[in-house]
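Before we start, here is the structure in question, set down as structure tokens.
Only a single protein chain was left out; the remaining protein chains are all shown in position.
And then chain A:
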């Protein structure tokens, strides 16, 4: 399984990933996903990761990405996936490019 961006979370991440993979292949794909027995492990992993995301400032970047992703949720949790249109071009970025050049 892949590593975590926070090395201190690798141990609990590995335990959670293995638990999830077993649940996914043996229960979820077979239509027997009534309970999620990996939830306690996921809670531990999320707690560890949450701290790392905050200290690296990634949490605020994630908020923006989540905002942009709303249309995907609307489409895929209900079907269809066409519009990948980005909102209007931010003025600041153009100014930044022009200043660099």
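Annotations for the structure displayed:
The criterion applied here is as follows: a residue touches a chain if its C-beta (ideal position, glycine included) is under 8 Å from a C-beta of that chain, and two chains touch if they have at least 3 such contacts; residues count from 1.
Quick note on the criterion: contacts and distances are computed from a predicted model.
Of "MMS19 nucleotide excision repair protein", "MSF1-domain-containing protein", "Mannose-ethanolamine phosphotransferase gpi13" or "SUMO-activating enzyme subunit", only "MSF1-domain-containing protein" is the UniProt protein name of the chain excluded from the display. Considering A:8, A:37 or A:73, the position touching the chain not shown turns out to be A:73 (whole complex).
Across the interface with the omitted chain, chain A contributes residues 1-6, 9, 13, 16-17, 20-21, 24-25, 28-29, 31, 33, 36, 42, 45-46, 49, 53, 58, 61-62, 64-66, 68-69, 72-73, 76-78, 81, 84, 86, 89-90, 92-94, 96-98, 100-101.
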